[in-house]
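Please find one structure pasted underneath; my questions will follow.
Moving on to chain A:
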Amino acid sequence: MSLSHESTELNSGEPTGPIEGLWDKFQEEMLLVSPANKRQYSVIMVGTGLAGAAGAATLGELGYQVKAFCYQDSPRRAHSIAAQGGINGAKNYQNDGDSIYRLFYDTVKGGDFRSRESNVYRLAELSVEIIDQAVAQGVPFAREYGGLLDNRSFGGAQVSRTFYARGQTGQQLLLGAYQALARQIDAGTVEMHSRTEMLDLIVVNDRARGIVTRNLVDGTVEAHLADCVVLATGGYGNAFYLSTNAKGCNATATWRSHRRGALFANPCFTQIHPTCIPQAGAFQSKLTLMSESLRNDGRVWVPKNRDDISKDPVSIPDAERYYYLEERYPSFGNLVPRDVASRAAKTVCDDGFGVGPDVEGSRRAVYLDFSDAIGRLGEEKISERYGNLFDMYQRITGDNPYKTPMRIYPASHYTMGGLWVDYSLMTTVDGLFATGEANFSDHGANRLGASALMQGLADGYFVTAYAVGNYLARKGPSKLSMSNPEVKHTLDVVNSRIKRLLSAPDPKHTPDYFHRKIGAIIWEQCGMSRSGAGLKQALEEIPKLREQFWREVSVPGSGSAFNQTLEKAGRVSDFMELGELMCLDALDRDESCGAHFREEHQTEDGEAKRNDEEFSYAAAWGFKGSPDDPCTSDMPTHELFKEHLEFDYVKPSMRSYK
Partner candidate 1 sequence: MRKLNLKLHVWRQNGPDDGGSFQTLDAENISDHASFLEMLDVVNEKLVEEGKDPIAFDHDCREGICGSCGMVINGQAHGPQKATTACQLHMRQFESGDELWIEPWRANAFPIVKDLVVDRSAFDRIVQAGGYISIRTGSAPDANEIPVGKTHADAAFDAAACIGCGACVAACPNASSSLFVSAKVAHLGVLPQGQPERFDRVRKMVSQMDAEGFGSCTNHRECEAACPKEIRVDYIARMNRDFVSATLRAPNEVAQRKAPSTQR
Partner candidate 2 sequence: MQNALTLYQTTIGKKVVMAVSGLVVFGFVIGHLAGNLNLYAGPTAINDYAAWLRSMPKLLWGARIGLIVAIVAHIVSSVQLANRNAAARSARYMKKVHKKANYASKTMYFSGPILLLFVLYHLAHLTLGRTPGYEFDPHNVYNNVVLGFQNPLIAAIYITANLALGLHLFHGAWSMLQTLGLSHPRYDVYRRQFASVIAALITLGNVSFPVTVMAGLVQPTDQSFCYEHLARQPGECGPRETQ
């Protein structure tokens, strides 16, 4: 794949004026669809996680005809369900000086000055309403004895603004949204299609008019048409194969829309979470996140001596332990931000100090040790704080963390990149919106803890309905016939791709085999730290792997029945292309920022070194090849569009955690 630098400018299209009034202004200026007319408009909502379920429910409630889709058997199972920690809301219930402005400020800074200020401000504004909405739905957030809501400080924030529901915040918020959606399904405003996967976007006269789906139960491929399409299909963290994402998380909807004209922004901005349970063997299918809060009381270390790496950690005396975070970052210690902690763990393991079992030739884990905290506070107190996490750890690893240190290692967790959207969350394809983790909008180069749930719900409950209404009011109603040639054509494209997956000339390997391979390449070269040389190497390896994939992938069974291997194969084929774009973007962004760490650009202490002069922009990539045929070897040219970022409110500064 080559790239051509045309550097066309992108316009985010927000209203002008002081940032505090932008969202109000947008709402005042937007066109309305009259209540009686709403039923004439149909909206397709792909994905029913937080962003999608909230969006579909709200649109349905307003009276639009909504068709919603998800690949799981029920909307209640979307990956949002797995979020543990919490959701931010600038309520200032703790009276500790929080405000919308402060949340905005923290988020822009946390994103290392690579996000759009106007969007982030809106997000902070809406954070307040989300909490009200969720509580009214019956989301059982943690409470104090007085009956009022409790908050905690999360991810190193200076204020306690995180609302949480035990360790299951995402689950409870999703159930709230799912129930709101269920109410609309019952009312007949939303038609739900579970176990249905979007496989392509139908674009007619440069406008998104529908999608092609495959019914995962019986294999039926069909078209669904509407006045506009919203993608809320989540992130692409599974490109790495091993990640904390659910097994089914995929980039198919966003990637295939990208092929049909939607720009893909900042694909290399992916977040790696430092505290996950490490890989135990080649069979490993996913990695489990352990809440970040563990670092409040746990101390991270590796043996000082390489000969000790396979010794029982308890037998290693304190003097022989290297508490590398505490030594390198004396003021933040074990609480340094996610990317710093992750990279430090990678470095010590690369240097041969990793512990735990040898998995395919290397030991990749560090200790997270609670013995000091247990000594200081007692086992009971620790169990009160982290009991369920300790139990989970023990269930998965068989080790008792009260007795022996935990082993942790970073894992892919969240993707800041996604489809480029303007202020109204519309992509560069007219009538195609992207919400939640699927878009690139609010987190810049790094996401703060507890802010993805916030974004999903802000987009879903509050932005989608306004943005869609405004769009539809401008367009007016129009009907499209199923016999439109574009519809037929897109159906053909999907069917022939399925056929191709089912009939590789020399079937040998499972889709998982290829998924592991592509995952290993991008994890190695485009994971926690990246280098020009490594990325170039990846860009050479990926096309070869892709060629092998289309030659050797084995997919038994047929396309017209329940076929999980076929589902996987389709998703892997998209990761094979997206993975390449991730590397390309990482190579092109010749600076370090947030979670994107280019080894060439670091301070003397090994910190990310931004280059605001040259790279203060969002990189949005356009697909220049044929939108129809999968890339079987080389990927066609991608074109780079830049959205220049202005920071009128939060002035860029360098962070330091020394």
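Following the convention adopted for this analysis, contacts are C-beta pairs under 8 Å (C-beta built on N, C-alpha and C of every residue); 3 or more make two chains touch, one makes a residue touch a chain; residues count from 1.
Regarding selection, all candidates are chains of the complex that A comes from, given by their letters.
If you're wondering where the values come from, they're calculated on a predicted model, not measured in any experiment.
Taking any copy into account, the candidate from 1 or 2 that touches chain A in the complex is 1. In the complex of the two chains, the chain A residues touching candidate 1 come out as 54, 57-58, 61, 72-79, 81-82, 91, 93, 129, 131-138, 140-149, 165-166, 168, 171-172, 175, 178-180, 182-183, 185-186, 192, 194-195, 217, 246-248, 280-281, 283-286, 288-289, 357, 392, 395-398, 461-462, 465, 507-510, 512-513, 554-557, 561-562, 564-565.
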